[in-house]
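Removed: one protein chain of the complex. Kept in place: all other protein chains.
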Amino acid sequence: MLIFEHSTPGRRATAQAPATTAEIDLPAQFLRRSDTGLPEVSEMQAVRHYTRLSQKNFSIDTHFYPLGSCTMKYNPRACNSLAMLPGLLQRHPLAPESHSQGFLQMMFELQEMLKAVTGMAGVSLTPMAGAQGEFAGIAMIRAYHDDRGDAARTEILVPDAAHGTNPATAIMCGYKVKEIPTDEQGDVDLAALKAAVGPQTAGLMLTNPSTLGVFERNIMEIGRIVHEAGGLLYYDGANLNAILGKVRPGDMGFDVIHMNLHKTFSTPHGGGGPGSGAVGVAERLMPYRPVPVIARDGGRYRWLTEDDLPKTMGRLSAFGGNAGVLIRAYIYMRMLGASGMPRVAEFATLNANYLEQRLRDAGFEAAFPDRRASHEFIITLKKQAKELKVTAMDFAKRLLDYGYHAPTTYFPLLVPECLLIEPTETESKEEIDGFIEAMIAIQREAETDPDTVRSAPHTMPNRRFDEVTAARTPDLKWQAGE
Amino acid sequence: MSNIPSELKYTKSHEWVSDNENGTITVGITDHAQELLGDLVFVELPEAGKALDAEEACAVVESVKAASDIYAPVAGEVTEVNEALEDQPELINSDPYGEGWLFKMKAADPDSLESLLSADDYAAEAEE
Partner (left out) sequence: MPFIPHTEEEVAQMLAAIGVDDIEALFDEIPADIRCQSLDDIPPAATEMEVTREVQQMAERDAGALNFIGAGAYEHHIPAAVWQLTTRGEFYTAYTPYQAEASQGTLQLIYEYQTMMAGLTGMDVSNASLYDGASALGEAILMAVRVHRKSKSKKVLMPTSVHPAYRATAKTVVKHQGIELVDLPIDADSGRVDPAALAAFSGEDITALVIPQPNFYGVLEQADELTAWAEGNGTLVIGLVNPFTLAILKPPGEWGANGADIVCGDGQPLGAPLSSGGPYYGILCCKQQHVRQMPGRLVGRAIDADGKQGFVLTLQAREQHIRRSRATSNICTNQGLVVTASTIHMALLGPVGLRNAAAASLANTHRLVEKAAALGITPRFSGDHFHEVALKLDQPAAPVLEKMATAGVLGGYDLGRDDAELADAILVCVTETKTDADIDRYIDALKAAQEPSAPSR
């Protein structure tokens, strides 16, 4: 039932708004005459309705969630409770610096920690999501070339394994996109890269480890090729969790990076955001950082704005980005400390390699069997799809019945019938073992009772949906009188 | 095997072309292409009057989980688009060579049709 169907005219959650008899002292031309359509329910009705809705979700707090490239790790409770302290929630974004020193100190320290763990010269916290961080990064590359009068650079190179945001971002920054193929071992095809670079190359966007779940072994050579051609190297931090504290993007030669704080630094995904896509830059891109940035002058903290960074690539939000998310990342990083960061990568990698090996032992086919898994890996179900007519999607849906969220399906696009699996470091061995047993059980079902798998899920609030009709005739809101 | 009418011309990118013999050609996507794409849910067509280069991306067909570009088979100008597809994109699935046509265009160079694939050539391509 929708909240609107609980609505009764005249019912109110009385304590939630002021009782007022105030006259509206405005000319009629400005006034609303129609209904807003908001529901009229009691406080308890609303609480019960949204509590029940929440119970229809899978979440990290309730289920193993091995969604590849998404880093669904545990979100520590302290990060939330501290970020909700009244002093932090009530601070107006335009409060004077005299009333902001506590917040600014936290943000400054966060910038410093992110610099240290990525090996970059400077950080800006303002991008509100990974995709906005990408946009900021590529716009900085563009600002750098434009500033040097190097207008011939019109092209961004993107490996074919990249996230869809990479090419979309390059286009938003006014670039053309050239795809670079991947070789059979999952590395960038160096010959193709050499052939593709030139005076038109503005930069290369690379995820490392890549979305194929392997570390790009030729990274230093790739950097050399792109830099010699005059291009810059962009690091998509989607998979930073795999190498945190083990190898730093700055040391790999990247000029600009974005980090997904909602992945690596454990801020909640919140059912699809808010995220935070802080960017890091090498020395030569410092002038172009998105504003505002936080600086320390003596013992005081202050904002740097367009006045301090006149060459900035610009402003990305009304204020300084998703502060509440940044505070959560700050608290998480403080609890990890210097020793905790490499352990994140170590145990994420241990869990992934263990899970991959056990699945291979059980007969599943790894997409890159000769490679070491990073924090994630791909299995391909093309054999099951061909011989048993049971697809990766069928496995994914059946896993829900076994109480596991599905891995990422059909991404990356390069591997047919793939499942991209990322267990993260916070899962225990017994949880992973349970997932392996579920995969083995579903394989057995696919052989003996394939219809059960093909028609899964069977235990969720809904079965599979008719998405074709939903897309052909979109129903995007409830209408009164239905 | 899907249906590949012998009287039509084809492109490697799965468009079919019919010569209307009045200076215009009709363009659609092949039966093979619609099978690969699955149930189509939306079609984005060029505006009539738009000038196109050969192999220029000029339309998009969408299924639930994919969007595919349609390329101009030859250079020329769009003369008419199939407005029925706005409400019924499924016509491309049910009748790709008939009611599911996408747009008509006037080829800049009538001889350019010669460079397109024959039905046999396309069948060999699609086989791969």
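Order of writing sets the chain letters: A and B. Residues in each chain are counted from 1.
Just so we're on the same page, contacts are C-beta pairs under 8 Å (C-beta built on N, C-alpha and C of every residue); 3 or more make two chains touch, one makes a residue touch a chain.
What you see is a predicted model; the values in this text were computed from it and never measured.
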Residue among B:18, B:63 or B:93 that touches the chain left out of view: B:63
Touching the absent chain when the full complex is considered, from A:252, A:279, A:293 or A:420: A:252
Which residue of A:121, A:192, A:400 or A:414 touches the chain not shown here: A:400
Full-complex contact with the absent chain, from A:331, A:419 or A:439: A:331
In chain B, positions touching the absent partner: 41-42, 44, 47, 57, 60, 62-67, 69
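Convention: only the chains that are shown with their structure count from here on.
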Distance from chain B to chain A - Cα centre to Cα centre, in angstrom: 37
Residues of chain A defined as touching chain B within the complex: 410, 467-468, 471-472
Residues of chain B defined as touching chain A within the complex: 39, 41-42, 62-65, 89-90
